Every structure is written in structure tokens, then in C-alpha cells.
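Note that one protein chain of the assembly has been removed; the remaining protein chains are unaltered in position.
Here is chain A:
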């Protein structure tokens, strides 16, 4: 898609139907009026809610202003320097890293096992699939609340099981417990996403290959590891990137509904810190600098995601 960008359609003296990326051969010609009108709603919304705010974030990130916006000073990269030197921010990076990696491993691992099992069985496949897909419909905030109840140290049934085993479980006080709680909730909500892509991906693995391997004496697990898994490579890569995006950005609701970043910043992931610093502490410069760093991260993720499209085309998986 992005690789196949044609040059701008310069108007030469004579109109000559030229192949152009993503343009129908039979098209409605050169008049710019109607297409502009058609694009206008999308572009206006993008302008107001994407481009101007992004530019503002870039500008604010090099400014220092007091909470009332009366005194604004241009400070170059001071906001970034302060940010990277601050222990809070480093803690937030570490928390986000562990949270996202743990969630990624748990989600992708479980989804792979479940997808393998679904691919093997014939009976009851759609019933299992329906149930496993359910969490996709449930808001991250609600997923968080459900797990917060299960693990609530006073009333939660799973917390009671843990207490029965002699584990002093309390996510309100213990940072590790809190991180485990939000990781479980985030993974529970997201396994279904990886699962459905893997199930669809497995359907595309040629039966003839599997049969040939079976004739050669490879067992079901061996076939899965040596044939299906490599063919799922691009899908797994794509899912890893998507899991990172999910962990970084979409888990905001879980954190806000369950732990509010606590205890002691143990679950204060980066996107939650942007919110707290911007809206609660009113430290606009720092919040904007954090936004800019997160944007760069999102940019890298999106570019990585596009490798998936290229490889997908090549292998036809």
C-alpha cells in the first residue's frame, strides 16, 4: 500500500490514462471540485482533532507555562530533559514495559494454545469460539471492574482462595499484586482478539502440506510447530504490534477504573501519566512532552505494522 505511491498526477498537455496507485482505471476524471467536497468531512475532522492538537502538543512540549496559562516561556528541550531525569517517569516506563510484555506473552501464548486446540477439534468448535470471543464485546473498564471484584481482598472469591492458600493478597497495598491484577484483566479482555486472527490464519495453512508432513511421520504438535507456526509468522508479528498498541493506549480504562495508577505508582502506565500530569497536576509542558514521546512510539508501531502488509502479500497467508 504505502510502498506503491505513484508520483503526483501532473497534468501534461495531453491527457493520457496512466496507471496510478489505488486509482480505478475507469474513473471520473480530472475535475477537483467533487472529490474535494467528498473528502472535506474527513479532512476537516482530521484537521481539528488530529493535526492541530498534534501540532499543539509539539508546541507545548517546548514551552513552560504555569497552570493558568498566563506566563508562557520557550524552553527548548527542557521539558524532555526534566522528564527523562525524573524518577517518576522512569518508573512509569518500567511499569509500562513490564505490563505490556507480560500482557503480550500471556495473551499471545494463551491464544496460540487455544487456536491450536480449536483447529484440531471438529465437534463444538463454534460453541467454544463464541464463548472465547465474548470479552471483545466487554469494555476494558468493565473487564477491569470484574477482575477487581474477583480479586478484591475483602469480598472477592479469588482473593479468598489466595488468602486460603496463605498468600497475603492485597492489590490496594501491594504494588506487585496491583500490577498482576491489571495484567490479568487486560489479557482476559484481549486474548479473544489474538485468538480469532490465529484461528483464521490456521484455516489458511494448506491441508496438502500438513498431509505430506503427516505421511512423513510428523505428529500433530510437530506439524504445528514446524509448518503452521512459521506460516503464521506475519500474523504473529502483526498481533505482537497490536498487543503493544493495546497495552500502551487502550488499557487506560482498566487502570483508571481499577487502580488509578497506584499503589505508589505501581500501575501508572505512560498513557495514564499523560492524563494525570495534564488534567490533575496541570503540568502542560510535561504532559505534552510525554505525548510527543508516545506519539513517536505509536509511529514506530504503525510503521512496523506495515511490514505485516508487505509480508502478507508475499506469502499470501
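FYI, contacts are C-beta pairs under 8 Å (C-beta built on N, C-alpha and C of every residue); 3 or more make two chains touch, one makes a residue touch a chain; residues count from 1.
The criterion applied here is as follows: contacts and distances are computed from a predicted model.
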Determine which name in "RNA polymerase sigma factor (Sigma-70 family)", "sn-glycerol-3-phosphate transport system permease protein UgpE", "PTS EIIB type-4 domain-containing protein" or "Electron transfer flavoprotein subunit beta" the UniProt entry assigns to the undisplayed chain of the complex. "sn-glycerol-3-phosphate transport system permease protein UgpE"
Touching the hidden chain, out of A:22, A:87 or A:166, is A:22
Among A:73, A:86 or A:302, residue touching the chain not depicted: A:302
When the complex is taken as a whole, what residues of chain A touch the one chain not shown? 1-2, 5-6, 8-9, 11, 20-32, 34-36, 38-39, 41-43, 45-54, 56-57, 60, 110, 113-114, 116-121, 124, 128, 130-143, 145-150, 152, 154-157, 160, 172, 188, 191-193, 196-197, 200, 207, 210-211, 214, 220-221, 238, 242, 245, 249-250, 252-253, 256-257, 271, 274-275, 278-279, 284, 287-288, 291, 294-295, 298-299, 302-303, 309
